[in-house]
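To start, the structure under review is shown below, and the notes come after it.
Heads up, one of the protein chains got dropped from this complex, but the rest are sitting where they should.
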Amino acid sequence: MTRPSLAVDLAGIRLKNPVLAASGTFGAGREASGFVDIARLGGLITKSMTLEPWKGKPTPRMCETPSGMLNAIGIQNRGVAHFISEDLPWLVRRKATVIASIAGNTVDEFAGVAARLAAAGGGIAGVEVNISCPNLEDRDNMFAHSEAATARVVSEVKRALPAVPLFAKLSPNVTSVGDIAAAAVAAGADGLSLINTVLGMAIDVNTRRPKLAGTVGGLSGPAIRPIAVRAVHEVHRAHPGVPIIGQGGISSAADALEMILAGATAVAVGTANFINPRSALEVAGGLSELMASHGAATVAELVGAVELVG
Amino acid sequence: MTRPSLAVDLAGIRLKNPVLAASGTFGAGREASGFVDIARLGGLITKSMTLEPWKGKPTPRMCETPSGMLNAIGIQNRGVAHFISEDLPWLVRRKATVIASIAGNTVDEFAGVAARLAAAGGGIAGVEVNISCPNLEDRDNMFAHSEAATARVVSEVKRALPAVPLFAKLSPNVTSVGDIAAAAVAAGADGLSLINTVLGMAIDVNTRRPKLAGTVGGLSGPAIRPIAVRAVHEVHRAHPGVPIIGQGGISSAADALEMILAGATAVAVGTANFINPRSALEVAGGLSELMASHGAATVAELVGAVELVG
Amino acid sequence: MSASLVMGEVLSRKKQGEDYYSLTVVAPAVAESVAPGQFVNVRPVGRTAHILRRPFSVYRVHKQGGWASTFEIIFDIRGPGTEELAALDVHDKLDVMGPLGNGFRLPKKHSRCLLVGGGIGAAPLFFLAARLREAGHRIDVVLGARTSELLLNAMDARRLASICRITTEDGSAGDTGVVTDVLGPTIERCGSEVVYTCGPHAMLEAVAGVCGAAKLPVQVAVEELMACGFGVCMSCVIPLRVRRKKGGSGSGGVLYARSCTEGPVFDGSQVIWSDHIAAPDTIDLASELVPPPAAPPRAQHVPAGAGAEHSPPGN
Partner (left out) sequence: MSASLVMGEVLSRKKQGEDYYSLTVVAPAVAESVAPGQFVNVRPVGRTAHILRRPFSVYRVHKQGGWASTFEIIFDIRGPGTEELAALDVHDKLDVMGPLGNGFRLPKKHSRCLLVGGGIGAAPLFFLAARLREAGHRIDVVLGARTSELLLNAMDARRLASICRITTEDGSAGDTGVVTDVLGPTIERCGSEVVYTCGPHAMLEAVAGVCGAAKLPVQVAVEELMACGFGVCMSCVIPLRVRRKKGGSGSGGVLYARSCTEGPVFDGSQVIWSDHIAAPDTIDLASELVPPPAAPPRAQHVPAGAGAEHSPPGN
């Protein structure tokens, strides 16, 4: 039997394997490069970058929860200009497949970041739009919680940066993730990333204070995997033609395969990087073995291949 | 120092302690009564009952997930008539504080169950309305996912059963649980129960089948506690006067205190009963000690007492 | 049935063959009341990512003058729960709930009992065999597995049984094939009056089929996924064809019975095997589950253990 091929076509991006590092859990690759050759990753989704540097939230910014963690980092980042001048050339030299994650508090800020990336002229394979940000123009409601706001951000980013595939990164904290997905796709998203973290909170019963200075944070890690699998499954069934980067709690090859069977074309490993920066690579390796044992020759044949009963 | 008092007033129900057994995790008390004196529980929320017996979903109905479990039982129950004739007299004899959980697929079914309970004339201290049921009159969307459907169910149940406090049990799978809470309260809910399980799914990568015959199920257990704490906190801040039964992943006294600090007047222990049917009682005992070490004399002074920064 | 919730202590841990592990646990309250076919629901002490208990049939019990009674479970590693159990050391604590479930019904009069076990599923049959033997019944055994390594304790089976047939799918021991290949002839040869069986779902179905054709009472012990093990979660149900209870109001029909409470031992002729994954079409939940007519035509049965009554669903 020939070895299964891990290569996938993700909305036109040719990935050597379907396992990416998730945004905000791998920086821009430098720190992890001491542990892993980032050229061998399926791809690297950068920490979300904003038009100006963002200072982020006060500390404490994280706490652990059963099989998961909460974070309220506040997208501390040094801005798109720093990314373009410092990180991107390094990533290009290292031959990494880069998906740039962008964020903002207004539609204009998103579009501004996209325009800068467009002007940088190459080096990135795709863009992920992190719409799980407070929308200053709508009483701080998350963009991702509104079909209209989602559509506006997506279409403006697409207009500013038409050259690379655009992935809208959806929040699970909505009544119908399928409706938001539809809005994103209609507005020009080439693919979807889901899920971002689940809203959560923890309180230190000794101090009576929230464990996060930001009070509410995002839950990630194995605890949320069932939530992610369900969201991916639902969106894939509603929009079978739209490629999905599945993420949420993936730390093993079986987890990745589960997400692929639910409908993801590629997956991203997030929190697991903190425990083992080689996770994404190890997941890809394990996936290859798992595919061989399943007699699957390509990833594509597994996408959405869950067998529903009845 | 005097021992702290665990007694709470929950929307007019006087509970000896604030720790209840959650619906669907304690039957109607009989099975667990071999392990624990149910009269000593803060209260017992029954398995949701419907107008006619419901057969439930096919198996497999449950699977374990990291720090949690998924279930798709389908509210298998023997109907309100059986509850009134067999379970209620037994519960009354055992001196249990009973909150009857009711469910249905139409507004009329909910109202029908409520009317039967009203006609039974006593024995229950309150009613919990499980609106996380598919609404057959609205393309199977959950009642709990719509403000209008929530309001209709709550007002009809209240009309049919005005004698006891009504708790609307909300789903976390919505964009704004605060909005649904507002609709429930406006329609006559005396209190709120939150959260019900989080929608999730798991796939067996060997068989490629969903691990649940019902495909999608409800996630419960410690994994969801941060999600529950955040929902309780948000709803309590928006509706400080409305008593909340906090639930989701509680298995220790510290967990219960965390939920109370977030804004719950009482808490319910669910999945933890499966591991230890004495959980609710042990949580109550531990809470008393924890309160003593905090110098708190009453539960009431701790409700919503999280200290927000800034 | 009255189950205990106790902190047991591991007295010994053994590896049996290549794939099986057994744990002997000091827990007198459980060991002294458990009947064959009943199970325990256990959990090591500690904070693991898997939160639920794990159910295991009792494989053997040991009572020795002066020593605290123990029960033994035997298992193969399937996932995190069994992995952790296999890693326990002597003196480690084990949180035990049990005995749970109904257990096998033993014949009242002397009977020729055929025990049919597949793989690790044969575990409760060894406990059953011991009790049947104490009561003076004749025991015959059919023991099967994929390969000889997975045959559970064939030596004991041979010792306990008048006639013992072994089958393996790869022919590495006994006859090549599956237990049902030799079942019919063995029933005839032994003049079996009642069949007890435990093993994979497909095997139980096949055994129930053979017994049905032979009009032989068959008690099957099923293994469903269980969240609670004591009757409150409704996750472990199995569809049964039930009759109207004497004096009851229901008309009979199909019932989802809890295998942790009404089972795990059911009358093989009542179980709806093929419909296992899909919901039964009709269901009459008002009907009561009556104890399976498990008595062999020529012998009356008593419950296998004190207090091992069949409780109706909802109890």
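Chains here go by letter, A, B and C, matching the order in which they are written, and residues are numbered from 1 within each.
Everything below uses one rule, namely that a residue touches a chain if its C-beta (ideal position, glycine included) is under 8 Å from a C-beta of that chain, and two chains touch if they have at least 3 such contacts.
On a predicted model such as this, the values are computed, not experimentally measured, just so you know.
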{"item": "Sole residue of C:28, C:80, C:177 or C:209 that reaches the chain not shown, by the stated touch rule", "value": "C:80"}
{"item": "Options A:13, A:45 or A:63, residue touching the unrepresented chain", "value": "A:63"}
{"item": "Residue among B:67, B:175 or B:271 that touches the chain left out of view", "value": "B:67"}
{"item": "Footprint left on chain C by the chain that the document does not show", "value": "47-51, 80, 84"}
{"item": "Touch list for chain A against the chain that is not drawn", "value": "24-28, 30-32, 34-35, 47, 53-64, 66-69, 71, 73, 76-79, 82, 86-87, 213, 221-222, 271, 273-278"}
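Following the convention adopted for this analysis, only the chains that are shown with their structure count from here on.
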{"item": "Centre-most chain [mean C-alpha coordinates]", "value": "B"}
{"item": "Identity of the chain that, by mean CA position, is farthest from chain C", "value": "A"}
{"item": "Centre-of-Cα separation between chain B and chain A, whole angstrom", "value": "34"}
{"item": "Between chain A and chain C, centroid-to-centroid distance (C-alpha), Å", "value": "47"}
{"item": "For chain A, residues contacting two or more additional chains", "value": "66-67, 222, 309-310"}
{"item": "Of all residues in chain C, the ones touching two or more other chains", "value": "49, 277-278"}
